[in-house]
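After this line comes chain A, so read on.
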Amino acid sequence: MIRVENLHRHFGGFRAVDGATLEIAKGSITGLVGPNGAGKSTLFNVIAGALPPTSGKVYLDGEDITGLPPHELFAKGLLRTFQIAHEFSSMTVRENLMMVPPAQTGENLWNSWFQRGKIAREEEALRRKADEVLEFLTITHVADEKAGNLSGGQKKLLELGRTMMVDAKIVFLDEVGAGVNRTLLNTIGDAIIRLNQEKGYTFCVIEHDMDFIGRLCDPVIVMAEGKKLAEGTIEEIKSNEQVIEAYLGTGLKNKDQVGV
Partner candidate 1 sequence: EGHGETVKMGVILGFTGPIESLTPAMADSAELAMKEINDAGGLLGGKMLEAVRADSTCVDAAGATAAAERLITSDGVAAIMGADCSGVTGAILTNVAVPNGIVMVSPSATSPGLSTVEDNGLFFRTAPSDARQGVVLSDILMDKDIKEVAVTYTNNDYGKGLSDSFIAAYEEAGGTVTINAPHEDGKADYSAEVGALASAGGDVLVVLGYTDQGGRGVIQGALDTGAFDTFMLGDGMYGDQLVADLGDDMEGSFGAVPWSEGEGTTAFAAMAVDADINPEGAYTRESYDAAALIALAMAAGGEATSAAAASKLLEVANAPGEPILPGELGKALEILANGGDIDYVGATNVELIGPGEAAGTYREYVITGSAYETENIR
Partner candidate 2 sequence: MVGGYGRGPDILHGVTIEVDRGEIAVIVGPNGAGKSTAMKAVFGMLNVHSGSVMFDGEDIRTLTPQARVAKGMGFVPQTHNIFTSMSVEDNLEMGAFLRKDDFADTMEQVYDLFPILKEKRNQHAGELSGGQRQQVAVGRALMTQPKLLMLDEPTAGVSPIVMDELFDRIIEVARTGISILMVEQNARQALEIADKGYVLVQGANAHTGTGKELLADPQVRKSFLGG
């Protein structure tokens, strides 16, 4: 579905993504893990058109999409969430969701003047859809709150919720889990699996919670220093020496020394 070929993205002399080559299979939930600063978010940003690559190519279903602007990628069904939540802070949570679907009748200036009826009907449907998503994310009670006032985790949920407002082909999730309550994270995980199975969305998920990755993802790609380090099932990864050294570590050293 997505093929990344020898992708580079440099900041000044620093090679954040340094010749990454990888593939995300259609219908999969691919995990992307790696140490902090491995270049995962940068890779996402390049694929999603937020940053131009220094060199290399990105293909979506065989079509070259390198450097396309985000809104065109969105139109092709490629969605992403941000690691640091990008809510529309002065709009209500519901509006944050309702603005997502593309090509709404009322988004055309002309129509906004002369097509009131049609817009009203569309809005009604959107509202219902948004409320469903809010319900799903357990944040119905803040539907009319300004998004800027949400708690850190709630913003993350909203971020995810936006991708649920449209039919996507592939969704890139950048650390949806960070700061999200584990119980809720499980629910999110379920949702991802359901979207994957029922609607056929492909997912690419960055996450540092190995339980979460383990439950959802196959395969898992490990990045380090801007390149792909390893790929495989979660078990393969967990037992990969290199990965343990660079990323997973061996657990707490001082655990037993605590007073409990």
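Here is how the candidates were picked: all candidates are chains of the complex that A comes from, given by their letters.
Note that in this section a residue touches a chain if its C-beta (ideal position, glycine included) is under 8 Å from a C-beta of that chain, and two chains touch if they have at least 3 such contacts; residues count from 1.
These numbers come from a predicted model, not from an experiment.
Peer 1: Among 1 or 2, which touches chain A when you look at the whole complex?
Peer 2: 2
Peer 1: Quick one: which bits of chain A touch candidate 2 in the complex? Just the residue numbers, please.
Peer 2: Those residues of chain A that touch candidate 2 are 11, 33-42, 83-84, 138-139, 142, 149-154, 156-157, 175, 178-186, 208-211, 246-255, 257-260.
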